[in-house]
Structures are given as structure tokens and as C-alpha cells.
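Of the protein chains in this complex, all but one are displayed in their positions.
Think of it as A and B in the order they're written, each chain with its own count starting at 1.
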Amino acid sequence: MSGAAILSLRGLRVWYGTEGDPVRAVDGVNLELHSGQTLGLVGESGCGKSTLGRSVVGLLPEAAAIAGEVSYEGRDLAGLSPKEMRALRGPDLGLIFQEPMTRLDPLVTIEHHFRETIRTHEPGIDRKEVRRRSLEALAGMGIPPTRFEQYPHEFSGGMRQRIMIALALVLNPKVLVADEPTTALDVIVEAQILGILADLRRNFDTALLLITHNLGIVAEACDRVAVMYAGKIVEEGDARDVFAKPAHPYTRELLRSTISLETTGLHYIPGAPPNLIDPPPACRFHPRCPSAMKVCADIHPVEVAPSPGRRVSCWLHGPEGQIPPGGTAPLERGEIALAEEA
Amino acid sequence: MNRRLDGMRRMLATVRQTKGVPKWMLYAGVGIVGLFVFLAIFAPIVAPYGFDQVTSGGVRFPKQAHPDSTHLFGTTVQSTDVLSRVIWGSRTAIEVVVLSLIFSLIIGVPLGLFSGYIGGKLDRVLVLIMDALFAFPYLLLAIVIAFLLSDKIGQGIVTAAIAITVVYVPQYFRVVRNHVISVREETYVDAARALGAPRRTIIRRYVFANVIQNVPVIATLNAADAILTLAALDFLGYGIQPTQAAEWGYDVSRAIDDAGAGIWWTGVWPGLAIVLLVTGFTLVGEGLNDVLNPIIRYRRIKRPEIPAEETS
Partner (left out) sequence: MHGQGTSLRTYVLTRLALAVPTVFVLLTLVFLLMRVAPGDPISAALGGHVSQQELAKRRHAAGYDKPILEQYATYMGDAVTGNLGTTLTDHRSIGSILSENGTATLELSVIAFIIALAVGIPVGVLAGRFRDTPIDVGGRLFGIVVYAAPVFFTGFLAQLLFGSALGWLPTSGRVGPITEFTLDKTTHIYLLDTVIAGDWSAFWDVVKHLILPAVTLGLLISGIIIRLVRVNLLQTMKGDYVEAARARGISERRVVMQHAFRNALVPVVTVAGLQFAILLGGAILTEETFNWPGIGGELVRYLNNRDYIAVQGIITVFAIAVVLISVVIDLVNAFIDPRVRYG
């Protein structure tokens, strides 16, 4: 892990416009990514992790507003013109999408995709060099050169995802965001792809942000993990440490909910995912938290570092001095309400 | 009964919520069509003269007279008043369109529904026939049918309507059938089947309500085409007998001779009427399509303002 962070998010907020009030998909996130490091970003569906991933690459829809700082190599990306941002996309910042089946233009060959990608950022490059680099990237993904001139529909889903990764890697980005790269694939292919992604930090010194809702993947492939809930990061730390000793109740509940061969009964977190338009006040997890205290519903938790390299946003870890008297008493609330739509 | 209307209600709600370009297209289109429908219904009151009237108060109208205060749009070579013929022409046009619409819907939609849902041999045969009809140059088909029918039931509004129906039924059939095929594989239909609901009920309750949403768009675009086809038929002389009703296409065909002499009013007014009404229908159809078609629907959403961070 090298010194300064190559990618740094400070107070990042991304809100989507709707016909009514905006959706606060990302609502105050601080995060750092270092070269050669893989950071897993976990959370339930709809917690804002995908939005976070896209804001790194600057691929947000028209109706999204962004506030806060996204710094790449020390430069704030918000200050860049669209042209400058486009120049960064590919050779510096890469994005791998979730659903590989539809991510390639069906009318052109794989060769065309590679040629276009490389030539966009290196216009002078000659054909032989393009071919050499493309084949090298594909070989790294286990795609033989004989298939270079084939069309996308001739490949299976797993192979298409590998092609997408090769397309992202052929430009050697320093930061790579992988948004649920294996969710649409079967477990065997998933294992292959994870292996490839895991190797990235070793072979290329790439900083990888791996977004997923699957904790198993994180345990396997990530150095560090950040847990996201309702648009905020609730806990972050070394992957093994966090899983061995989760600090935040949400992390704890997530871990207990995962199914393994030893599972005898289904555990689930009561209640429904929070409404991002009107999130719960103070600690956003308090309506569903089994350890909720009175202060949790009144004051937003202060972020603390219970151990070096770890941070968590939960009153259970203090700071004691900021909890008003009586605040540690358990929170009384009625039946945990189910979602409005059954 | 409720379920059937649910689909319509949802559709109307979407229409009401729409903003921007589609809204204006719809308003403009509905306005234009509404105007012509009004003229069609109230023709006897609004039109200054009858559609083949050549005298008034014992005085014969001038021939090919320039537009003036007594004849706002001028007169034709047969001394009929152009304005009146344009207004009466609205009635003809609307009548034929409505009639052919009803026929097409009564024939095309149920055929599509049953063919799509039941499938099998019936479906294959129907598809083959409909595709063959669809492949035929439409005007050719309309002419031939109008011609054949005129021998049997004379040249009138019904003949024209039937000719147009034959041309457009394949479209309704095809769209409805394709939609039914995709809907019938949906889980809620499966569920109904598993619960033992009879075929007819399934079609009526679930499939129909869903599929019916496609129809208004096609119907309006077909109405536009129908007017053009009717005008074409009349222009060529296979449409409506001039003694029975006024028709714009026929008027333009008569006016072509006048063009050489620089007489513009006999052709321009009926021609503009055609352009206007067809444009009206098309605007409604396009507007509806913009609103209802989920693929190209576009709600203009504004980027929100993110307030400065408050330290809680």
C-alpha cells in the first residue's frame, strides 16, 4: 500500500432529481483508495453503491447533482471540462459494468472494439501495436487470439465479461471500478473473474473498487471493505478484521444473514431498506437496529476509529463524551414497520 | 369490467402528467381533429350552402369565381361553393374514418387476440394471409376492392370504408397478436391459468386490458392514413360518387384543370383541408406514442440543488 491515496472522495453527495423531492443516493461519503489495493464496497441493493462507483468515472445521468470532492491524483474532477474528463476515462479511470451480455456493440467485431478504444486515446498508434496489445490483454483473460475477429454474440456471458475487463485493462487504468461484475454470472465463471481481479493488484498496481452485495466475494478478493447503508459509509477497515469482528450492528446483521452450508435457520434484518428520499433522522439504521439506543434517534453518530485502520459510525463505539445523559438507554419503538408496499 | 378500464385509466393518467413537446403535439392534434369533427357534425348549420348547391334565391352562382364576400373560398367550374364543399367534405372524411376504424377494430383486434393466444394452425394461417395482405401495395389493394365492391354495392361511404378496412386490418391484427404473444408468457397469466381460469376469461381480463394500450396510437396513425387513402381513391375516381357527398380528393382532381389557368382556390382549399386533418391525426398519434411508449418516454427532470452541508 503506497502512501498517498490515488483516489479520494470527500463529503461526496450525489442526489437524483425526481418529480418530487430528490433521492439522496450518496449522502456524505469519505473514502480513499490506494494503488495496488482492492477495496470492496458492500451494501444492500439500492443503498447507493452503484451511484458512488459511477461518480468516480463521471458517468452520472443528466438528472443527478453532485457535491463534494472527487480527487484523482490530487486533482478535483469536478473542475474538469467534459473533454478533459473524457480523456481520463479509459487510461486513468476504468469502469466495468454489471450485465455483460448487452455491453458490446452487436454489429462490430471484438477487434473493432479494441481498435476503437485504443485509438481514441492514442490516435497515432499503428495497427500492429493495437493488435499486439489487444491480444495480450485478451490472453490475460484467457481469450485465444483466434477469436479476435469474432462478433459479440458468438461469446458466452462469462467470456463477454472477460472481454469487457480486457477492454478496460488494455489502457492500463490506475483506478478501476467494478460494479457488481459477477452478479449476472454463474459461480464457476465468477470464481475465474474474481481470480483475475484479485491478480490486478499484484500485477499492475491498479487500485480496484469492487462494488458488490455479496460478502463472500469481498472476503475472497478484497484487502479492505467499506460497508454502505442509506447513502453513507457506516464502517470501513481491513477485510479480514471487519468480518472477524464487525463493529457496526449493520455489518454484524449482514454477516449473520449470509447463508452457508452450516445455516440451519434463515436470519434476516427486520424492516425494509430505507427511503432515500426521506431517510430516517440521526443514525439511519436506528429503525432496524437491534442495539439501538435513545441517542441513535436524536443525534447523528460521530465517526470514530476504534482501532488503527478502522473507522465506524455508531454510538456503540462512542465518543462517550458526546452522548447526552440517558442517551444510552435502549430505544423504545413499536413494531418495526414493514415497507409501505408489501 | 373494472380491470378492462384500469388499463385505460392508467393510460389517461400518464397522458395527463406529460409535459413538454408531446403535450403540445397532443393539444395541437386534438384541437385540429376536434375542429374537423365539429365541422363534420354541424355541417348543415355551419356551411353556407349545400355541397352541390348551385343556386341561391333563384340566382345561379358564378362559375370559377374568385373568393369574395359571398363565396369566401370562391366557386368551382360547376358553380358550387368551395367553402361549403370543404366543410361537407369534413363530414365525409370523418364518417369514412370512423366507419373503417370500427370495422378494423371489430375484425382486427379479436382476430389478433385469439390468434395470438391460441396459436397453432389457426395462427399460422392467419399470419400468412395477413402478411400477404400487408405486403400488397396498399393503394392497389384499396382500388381493387373499391372497384369490385362498387359493382356490387355501389360507390358510397360504406364501400370506401370497407376498402380502407381491408388495407388496415392486417396492421391491427399484427400489433395485437405480437403483443398478446409476449403478454401470454407473463407470470400473471400463468398464475391465472394455474388457478383454472377459462381461456376466454384470461383473454378478456388480463390480455385484453394490457394489449388495448397499443391500439390508440395505431388507430390515430391509421386514421391519418385512411384519410389519405380515401382522398386518393376519390382522386382516381374509385371513391365516393360526387352526387352522394363532397370529398376533398375529388375536388382536387377536378381542380387540376384549373391550375393551368391560374385558378388556385378550387384546389388549394380542399388540399389544405386534407393536409391539416392528416397532420392533426398524426400529431395525436405521435404525441400519444411519445407519452405511452416506455422506450422513448422522457420525463424532463431537473437537476436538484444540493444544500450546503449542515453539521448535525
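Here is the rule we use: a contact is a pair of C-beta atoms (placed from the backbone, for glycine too) under 8 Å apart; a residue touches a chain by one contact, two chains touch by 3 or more.
Predicted model, so just to flag it, every value in this text is computed and none were measured.
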Only one of B:Val82, B:Ala226 or B:Ala255 touches the unshown chain, namely B:Ala255
Missing-chain contact among A:Ala63, A:Ala87 or A:Leu316 belongs to A:Ala87
Which is it among A:Asn30, A:Ser71, A:Thr120 or A:Asn275 that touches the chain not included here? A:Thr120
Touching residues of chain B against the unshown chain: what are they? 20-21, 128-129, 131-133, 135-140, 143-144, 147-148, 151-152, 224, 228, 231-232, 235-237, 249, 252-253, 255-256, 259-262, 264, 267-268, 271, 274-276, 278-279, 282-283, 286, 295-296, 298, 300
On chain A, residues whose C-beta touches the chain left out of the figure: 57, 59, 86-91, 94-95, 97, 99, 102-107, 116-117, 120-121, 150-151, 153-154, 164, 167-168, 171
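In this text, only the chains that are shown with their structure count from here on.
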Would you kindly tell me how far, in whole Å, the mean C-alpha position of chain B lies from that of chain A? 52
Residue ranges of chain B touching chain A (in the complex, touch as defined): 299, 301-306, 309, 312
In the complex formed with chain B, which residues of chain A make contact? 11, 13, 15-19, 22, 28, 62-67, 282, 299-300
